[in-house]
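With one protein chain removed, the remaining protein chains of the complex are shown where they sit.
Take a look at chain A:
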């Protein structure tokens, strides 16, 4: 089992690790010859959520070498916080960075080497960070797949995330930690957030939002040009467009969704009525989908 590579976009990798650590502490990292995938789970009494991040290798690595006895796929369990901190330490001043899978004192580690050069001294500094990891067998991860969700009743591009974040903070304070927030929307540009607390009922409504075309499968197919995913090909009737889809989520989960979304350049939310909320976060510029995050949150029964 071998993995080594130079990292040319350490900030993207760092951002992904940081975003995942919002949701959980331990992540499953899967390396294939094409992609790096990270997954984290979060489960509480009332809700279940999971987050999948996929980065195509050329977006972060230069000349990666990945090999294993199992179709050159490597599965690791990694501490997300440590990974994030290690990558963040590179700052903006690094000249080169690399990552490799090693074994020290019998413990497998991801070893990240960052060299920096300060303009003043012209001295090179070399920072080596070893992150202890656990190697997972293909059997251990065989059952782990992205959740399958029904076709969402509403797909909507989330409004300005700073504003959404500010409003969400107030909502969380009003409903408290175990509070519930209802999110509903339709395919004619409406998105609403609602709370119903003892002393106050609050509803925020956005209108005129974009409703991207929904693909048939549970994954996200995003295409800017003519959609060829829409097998049905039918224009939704006005009545269908106005129909509201509703999910109810734990206030903390919603706050996490908004924080995770804030990492993106554009964010599409799927509302699967009474079933789940799926957020597709595109981390790179329009057009390229080299780095994406899918965040699934189950809805409580309304």
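Here, contacts are C-beta pairs under 8 Å (C-beta built on N, C-alpha and C of every residue); 3 or more make two chains touch, one makes a residue touch a chain; residues count from 1.
What we mean here is this: contacts and distances are computed from a predicted model.
Looking at the choices "LALA0S01e05776g1_1", "SsDNA endodeoxyribonuclease", "N(6)-L-threonylcarbamoyladenine synthase" or "RNA polymerase II transcription factor B subunit 3", the name in the UniProt record of the chain not drawn here is "SsDNA endodeoxyribonuclease".
Of the candidate positions A:69, A:199 or A:301, contact with the hidden chain is made by A:199. Across A:67, A:118 or A:163, the residue that sits in touch with the chain not pictured is A:163. For the options A:2, A:25 or A:173, the residue in contact with the chain missing from this view is A:173. Summarising the interface, chain A meets the missing chain with residues 159-170, 173-174, 197-208, 262.
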